[in-house]
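Note that one protein chain of the assembly has been removed; the remaining protein chains are unaltered in position.
Labels for the chains are A, B and C, by order of writing; each one numbers its residues from 1.
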Amino acid sequence: MGMLAFVVTTDPLDLGTIVNLVARRLEDAPASAGAVASFLGTVRNENQGRRVDRLEYEAYEPLAVKAFQRIADESSGRWPETHLAVHHRIGRLDIGEASVAIAAASPHRADAFAACRYAIERIKQIAPIWKHEYFEGGDVWVEGARADPEDEEARQTALRLACA
Amino acid sequence: MGMLAFVVTTDPLDLGTIVNLVARRLEDAPASAGAVASFLGTVRNENQGRRVDRLEYEAYEPLAVKAFQRIADESSGRWPETHLAVHHRIGRLDIGEASVAIAAASPHRADAFAACRYAIERIKQIAPIWKHEYFEGGDVWVEGARADPEDEEARQTALRLACA
Amino acid sequence: MRITIHLFARLRDIAGASDLVREVPVGATAHALWDGLTREFPDFAAYTDAVSTAVNEEYARMDSELSDGDEIAFLPPVSGG
Partner (left out) sequence: MRITIHLFARLRDIAGASDLVREVPVGATAHALWDGLTREFPDFAAYTDAVSTAVNEEYARMDSELSDGDEIAFLPPVSGG
């Protein structure tokens, strides 16, 4: 698992693993600087005023992995020298645990930051992953965006949030 | 060292250490999401057409640590629920090694990204740290910005680059 | 044609199954199959504007024509990250 860039796993995530993975991909090309921007999303104890107990994430795994690859292709189309890795956890997650880890490496730190932010926005928009929230007194499937990778408006929103 | 937020060290940097450090500081407050944005700067093999062999970083250590704290204060003034950590390496660094690691945790991922980017820009602007570059056929002290924490124009530039 | 259907999250809960197999006429679209499911599981109807689909592990449009043996997934609004 550690050597793959796009992963859905029940194992705890390790940010260092994917940071090293993308940093190594920079080494092939000569460059004056190496920048790795990374992101870790963690489970918090409150949502919409509800005291959250734990989450359970479910994925349509083969499509989720392809979605990450698709997002990386979009990213390297926009920021050519940038390399992306995404690991998403599924199954039961307790408060404080990491649900998603993203790393983006580039010779240019602006591109590394933009690609990393773009990736988390796109994951939230299109990755076939669902969050089941267990709170005090009940549980609910959290439902966000309609997953449509062709939705150009959504893609523009992600680019805008990435400050691109 | 691992438990301190603002560090100058000759030891290799570990991004996971500071990501965990700032993530834990989120746990005190109830929040619907936890986001940690992080940054790793690495030594590359080329600069201005010169084939770089290695770098040596030097710091005015007590002031550098205070500069990191100052940048964190600026950051938490702008993004109140955001926690920052900065570890900067000094001494000899070979190609591929990390010179600086930054982590910013926030309930809001936009703030985490902004604070992290702001921090690296401010470090480059004001931290009393110097890079001695050894390349094929010579060596040179790299000289960037005049270190003036009161320079409001520089601060606005950092905010703008942070997409704030 | 015989189509295998994958359901997730709340759709799975409503149907009481992750996977279904249904027969559809030649030329049937993803949308037609979905319409059939909303008659079978009335609570699906609330998702008609929000659902998206994948055929054989690739995103697809709701007007895609299906082929015998296809695997189709119906995706309720996502919440990863």
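Assorted remarks:
Keep in mind that, in the parts below, a contact is a pair of C-beta atoms (placed from the backbone, for glycine too) under 8 Å apart; a residue touches a chain by one contact, two chains touch by 3 or more.
What you are looking at is a predicted structure, and each value in this text was computed from that prediction instead of being measured.
For the chain that is not shown, the touched chains among those present are B, taking the whole complex. Of B:L84, B:A104 or B:A127, it is B:A127 that touches the chain left out of the display.
For chain B, the residues touching the absent chain in the complete assembly are 41, 57-60, 62-64, 66-67, 88, 99-100, 120, 123-132, 141-150.
One rule holds in what follows: only the chains that are shown with their structure count from here on.
Separating the centre of chain B from that of chain C, both taken as means of CA atoms, is a distance of 48 Å. Counting only residues that touch two or more partner chains, chain A has 41, 120. Counting partner chains per residue, chain C has no residue touching two or more of them.
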